[in-house]
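A single protein chain has been removed from this complex, and every other one stays in its place.
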Amino acid sequence: MTNRVINWFRYASPQTFYPLAGKLIPCFWTLAGIFAVVGLGIGFLLAPTDAQQGEGYRIIFLHVPASWMSMFIYLVMAFWAAIGLAFHTRLSGMMASALAPTGALFAFLSLWTGALWGKPMWGTWWVWDARLTSELILLFLYIGFIALQAAIDDPRRADRAGAILALVGVVNVPIIYFSVKWWNTLHQGASVSLGKAPSMAAQMLWGMLFCALACWMYSIAIALMRVRNIMLERERHTEWVRALLAQAE
Amino acid sequence: MLISIRAVIGRDLRLAMRRQADILAAMFFFIIVVSLFPLGVGPEPEQLRKLAPGVLWVAALLATMLSLPRLFADDHRDGTLEQMALAPQPLGLMVLGKLIAHWLVAGLPLVLLAPVLGIQFDLSGDGLAVLTLSLLIGTPALSGIGAIGAALTLGVRGGGVLLSVLVLPLYIPVLIFGAGAVDATLTGLGPQAHLSLLGAMALGGVFFAPWPTAAALRVALE
Partner (left out) sequence: MHWNSLAEFLAMGNHGFYVWGSVLVMAASMLAEPMLLRRSRSRLLARLLRQYRAEQTEARRQRAANPGRSRD
């Protein structure tokens, strides 16, 4: 039992995590590539035309995974933030800051693909639909997190302040979502709601699943890459980084 | 415990009284922003009535943002905040006291000004009453959520703008239900549902916000 606890904390230290992450990154890239090829292959080559939306519905294979990821990454970020506040592990703060830019990217991609889907379907680029609006607010939350961390020079303080903000945000996300939904139904905005998935054939579901998996693998690989950079930067005066540099020379 | 809260409130109010210019500036900001809208969109009463709830509420959010950076900054500068953090009473309670003082100084004036400004927008009697009531219920939530942002950005460069970026997205539910309450009254739906949700948010905000705020203050003081 104690042995396992020690093991956990062993991997929580940057010194051991750094080489481990380095070994894992290519695996996740490979998986991301395979899943993307399978998912996009099913989605763009095999899946049948949708009866109502024609071929334009194929954006769903990009839009839905991007939206999912943007929400998941925020949750994961808040999870790391909570761990960091509770156990004071250096790694958790670094993971949270490594995830934020990718989460923001997915939120942006979700809005972008949503707009490009909305134009042919509803005739406008933007509707104040509950989902789109919440996604926009999520993007704001990511930007707030990134801006706060960028404004604080001391990395330990940046980590902890960011962690508090992420936790406050994650409590607020459902409140924001339901209030926006309420607001939307009251104002009778869009009659067609985005994400009201067209009655989906099994192939579409599989395609979407694989695309989502590809996005997962992509996010993990990117987060590991970024966390390695953050580790090097922050721990540049420590023994293990110096040993690494001596090796590189 | 109550005594220490009261002491914090009394002290903050006395300090605020010495700097009345700040309070007045935030109030004038509120008045000016609201008065700009008819000039921007035209004076048709029909249109103004439709815009009124949103405009007044958004202006109230912005006016609150103005007073937030000073919530902890002065106490941080003169070392009072450190004393509070070291005091035997929980820091969260002190923060609660500061929140109440902040609301009395920054939130309550907005509530009192709102009906006068509502008249400019040709709101009916019911509309004015609900507008005032919604601000009365909602502004404590603004102080509560805002305090978290103020504590997080304490002593951080570019604090003021950063504070807006952090806090304004979190204000969205309050804005929706606050303006929605007035809207619902004007369209004859009745504001009860909105107001009770707004009340729940204000209670939640005031009771829960002091703890993350206290945590953020401790981080800033390290």
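Per-chain residue numbering starts at 1, and chain names A and B are given in the order in which the chains are listed.
One rule holds in what follows: a contact is a pair of C-beta atoms (placed from the backbone, for glycine too) under 8 Å apart; a residue touches a chain by one contact, two chains touch by 3 or more.
All figures in this text were calculated on a predicted structure; none of them were measured in a lab.
Peer 1: Considering all chains of the complex, which shown ones does the missing chain contact?
Peer 2: Looking at the complete complex, the unshown chain comes into contact with A.
Peer 1: Write down which of A:F87, A:W112 or A:W128 is the residue touching the left-out chain.
Peer 2: Residue touching the chain left out of view: A:W112.
Peer 1: In the full complex, which bits of subunit A touch the chain not displayed? Write them out.
Peer 2: On the subunit A side, contact with the omitted chain comes from 44-49, 54-56, 58-59, 62-63, 66, 101-102, 105, 108-109, 112-113, 116-117, 119-120, 218, 221-222, 225-226, 228-229, 232-233, 236, 241-242, 245-246, 248-249.
Rule of thumb we're sticking to: only the chains that are shown with their structure count from here on.
Peer 1: Could you grab the centroid distance between subunit A and subunit B? Build each centroid from C-alpha atoms only and quote it in angstrom.
Peer 2: That gives a centre separation of 32 Å.
Peer 1: Can you tell me which positions in subunit B touch subunit A when the two form their complex?
Peer 2: Listed in rising order, the residues are 148, 152-153, 156-159, 162, 165-166, 168-170, 172-173, 176-177, 180, 183-184, 197, 201, 212, 215-216, 219-220, 222.
Peer 1: For a test of understanding, state which residues of subunit A touch subunit B in their complex under the given definition.
Peer 2: It comes out as residues 85, 137, 140-141, 143-144, 147-148, 151-152, 156-157, 160-161, 164-165, 167-169, 172, 175-176, 179-180, 182-183, 186.
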